[in-house]
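As you look at this complex, bear in mind that one protein chain is not there, while each of the others sits in place.
Think of it as A and B in the order they're written, each chain with its own count starting at 1.
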Amino acid sequence: MTRVRRFFRTYIPFSRAGVQELIAYRVNFLCFLIGEIMSAFIMFFVWKAVFNSTGEKAFMGFTMEDMVVYLFISFLTGYLTYSDGAFSIGEEIVDGSIAMRMIKPCSFDMCFLFQELGNRLISIAMIFVPIVAGVEIYRYVITGVLRFDIRFFLLYLLSLVFAYLISFYFNVCYGFMAFFFKNLWGTSLIKETLVSFLSGAVIPLAFLPKGLALVLNFLPFASLSYTPVMIYMGMYSVSQIIYSLLLQLFWLIVMYLLSKLVWRSAVKRLSVQGG
Amino acid sequence: MENMIYVENLRKEFKKIIKEPGLKGSFKALFKPHREIVTAVDGISFEVRKGEILGFIGPNGAGKSTVIKMLTGILTPTSGVCRINGKIPQDDRKNYVREIGVVFGQRTQLWWDLALRETYAVLKEIYEVPDDRYHQRMAFLNEVLELDSFITSPVRTLSLGQRMRADIAASLLHSPKVLFLDEPTIGLDVVVKENIRSAIRKINEEEGTTVILTTHDLSDIELLCERIVMIDKGRKVFDGGLSKLKGEFGQMRTFSFELQNAEDIRKLGYHDHFKLSDDDLSLSVSGKSVSVKFNTDKVKVEDIISYTLSSVHIKDMEIRDVEIEEIIKRLYKREVSV
Partner (left out) sequence: MLRYLRLHRIFISQYLKRLMEYKTDFLLGAIGLLIAQALGVLFLNIIFSAIPALEGYTFEEVLFIYGFSLIPKSLDHLFFDNLWMVGYSIIRKGDFDKYLTRPINSLYYVIVERFCVDAFGEMLTCVLLLIYSVPKLSLPFYWYTIPLLLVVIVFATMIYTSLKIITSAISFWTKASGHITHMLYMTNDFAKYPVTIYNKAVQAVITYVIPFAFTAYFPASYFLTGRDPLFCIGGTVVAGTALFLLAVFVWNRGLKAYESAGS
């Protein structure tokens, strides 16, 4: 018990710093959020036009209401699981200040994790409730029935936590790539576009050709966004849910181990470079 | 002689958001940011003659850089006038800056990734320096600042001293009438500092360039400037030559001597004998050598000497004026009233 307490006493200050950082840059944060949510609205209109053009109620198994829920919940999921610790790591590697982290008596990834959690806390407070409420009200108004299911919602939260941690460790691995590419702008653009596509954030994986969808469903990217969103929407059966949560756990472990591995080799490289 | 720079009642105010410390303060700032107006420069006036080197000094945050930035047209004054060579910087900035050169010691104005030579080629175009004039100028700057050894290297690979020389050369390419140097010797070693000082002196002598320089290194001032303007908290606290500074504030003297017997130090009780505080008299002892620093307004030189001679046996003795550095230190600490 005391160990747990000591653990939190060590890392909570990082979360507090994360909160303060977010408040200090509140306008940036808000503008960024509005900019991002704009793309969800563009997609909303595009899909509306698609549904108008088909003349059918469902498009590849999705109704317009499903599509709206999908768009906004996957926006929310993507936003909450987005991890930019990688960028800080990369920047610190490039300018050499990573050395300062190594002399501190705390675990390197935990510092980043708690700082980001503090940051996320405010985002959650500000966008989580409005988006979920908005989506559910929309669904209720259109269909006339309340479709919100607390069991799915709780499973969604669990899946969301997994998704965030996978994203976090994936990005930690990516951040260490700065050792190889000195500049991160180009690669991060490539990474982000690919991830957003492969994770189903742009288009539901079910809409893709069968074989491709099957592969993408298994890859870790689906665990980042598609899986939690599908669970939220109640699109998965119980066995599918169990399977996909286990798959998420599997990828989480893989990413965690991978990040440790990369960290170890990065430290070696760091001492070789003498930086 | 005519005045190159004329500054009258210059003022600059900034708005500043004050944040209270801690998480609570952050939350407060989120809803109700507390704004305050800070006066960085509070009614400063001075003049600089053509061809003069003026040392512009003051403690950190005194407003030196703000004044320089107003004089160079970067900042717009809240009120007041500054005229350089008959021009008001903010009126026609583009034409005005052709007549001045600016170096900010803290940050380079060169292109980080370009070879130094390329940087000068770009500046040549920006300032429209004709070809023959450019070659002549580069030869001169090369001679004064010794750029040859690194002129083909990218700016980011230069050492701090090389970079500063490169920056000064860049500011002089278009033969400006006035040169503004904001901390040109910051972070440099003694040899490079001397190098840069002699370059500044040479340019001033050969071309009659008026120079304003800010610095924290007082040897820059002693070796280069005929005149000093000192500001503190946005106000001018001193304006005049070095000798005036010494005359006005130089009432401190140092009396140093060597004791024949180290234990004799116990016999000396200056503070009690003259009833002086530490501000007016201070003693430093190392082994047999002793130096007494005292205020001649409070106690006469003869009295100090005769008291010493009557109390102990001494070998050598010497009386010195206090160094300029000491005076300025006291001024910064506001020990000297103006």
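Rule of thumb we're sticking to: contacts are C-beta pairs under 8 Å (C-beta built on N, C-alpha and C of every residue); 3 or more make two chains touch, one makes a residue touch a chain.
Given the structure is predicted, the values throughout are model-derived calculations rather than measurements.
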item	value
Full-complex contact with the absent chain, from B:114, B:223 or B:242	B:114
Full-complex contact with the absent chain, from A:48, A:151 or A:268	A:48
Sole residue of A:59, A:108, A:140 or A:263 that reaches the chain not shown, by the stated touch rule	A:59
Identified contact with the non-displayed chain, of B:72, B:162 or B:308	B:72
Of A:28, A:107, A:143 or A:265, the residue in touch with the unshown chain	A:28
Contact residue for the chain not shown (choose from B:128, B:263, B:278 or B:297)	B:128
Interface with the unshown chain - residue positions in chain A	27-29, 31-32, 34-36, 38-39, 41-42, 45-46, 48-50, 52-54, 59-60, 181-183, 185-190, 193-194, 197, 202-203, 207-208
Residue numbers in chain B that touch the chain omitted from display	14, 60-61, 64-66, 69, 72-76, 90, 93-95, 97-98, 100, 102, 104, 106-107, 109, 111, 113-114, 118, 121-122, 125-128, 182
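The rule is short, and it goes like this: only the chains that are shown with their structure count from here on.
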item	value
Inter-chain centre distance, chain A versus chain B - centres from mean C-alpha coordinates, in Å	53
